[in-house]
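One structure coming up, written as structure tokens, with questions to follow.
Missing here is one protein chain; the remaining ones are kept as they sit in the complex.
Then we have chain A:
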Amino acid sequence: MSDGALPPRPDYRPGSAQPRLNRPVRERYPQIRPTSGYGDPRIRHTGPGPGSGSEQEPERSSKLNARLTLALTVVIGQLWGLTVTVNEWMEGNTGTVWWGAGFLILSFLAVLGLWLLDPKDR
């Protein structure tokens, strides 16, 4: 096969040869909102790597998950504590009830601390 039989190559240009596929993402996919998945404005790059996925700082996310889990665990403990406190009150053990109230307040301070570690985080 000789070189003269090949058709001429088209000039390279970025994007698609079809103009409808070169429209901005927002026009092509109106379902994607600024707050949904890959439409998130914080995503700056395509493909794998920094700034490309929904999670750019896995450590931050893990810390937030841990704080949330700890806080939920403390609140479950508070629900138990309130049950015990009401039970003690109904039995007339007023001294124990004040200890229960102290436990509930300390638990709240722990949750407050977990929140105040980084209240600006999302």
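FYI, contacts are C-beta pairs under 8 Å (C-beta built on N, C-alpha and C of every residue); 3 or more make two chains touch, one makes a residue touch a chain; residues count from 1.
As a working rule, contacts and distances are computed from a predicted model.
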item	value
Undisplayed chain, where the name is taken from the UniProt record, one of "Endonuclease", "4Fe-4S dicluster domain-containing protein", "Cytochrome bc1 complex Rieske iron-sulfur subunit" or "ATP-binding cassette domain-containing protein"	"Cytochrome bc1 complex Rieske iron-sulfur subunit"
Contact set of chain A toward the excluded chain (per top definition)	33-36, 41-42, 51, 56-57, 60, 64-65, 67-68, 71-72, 74-75, 78-79, 81-82, 85-87, 89-92, 94, 97-98, 100-101, 103-105, 107-108, 111-112, 114-115, 119, 121-122
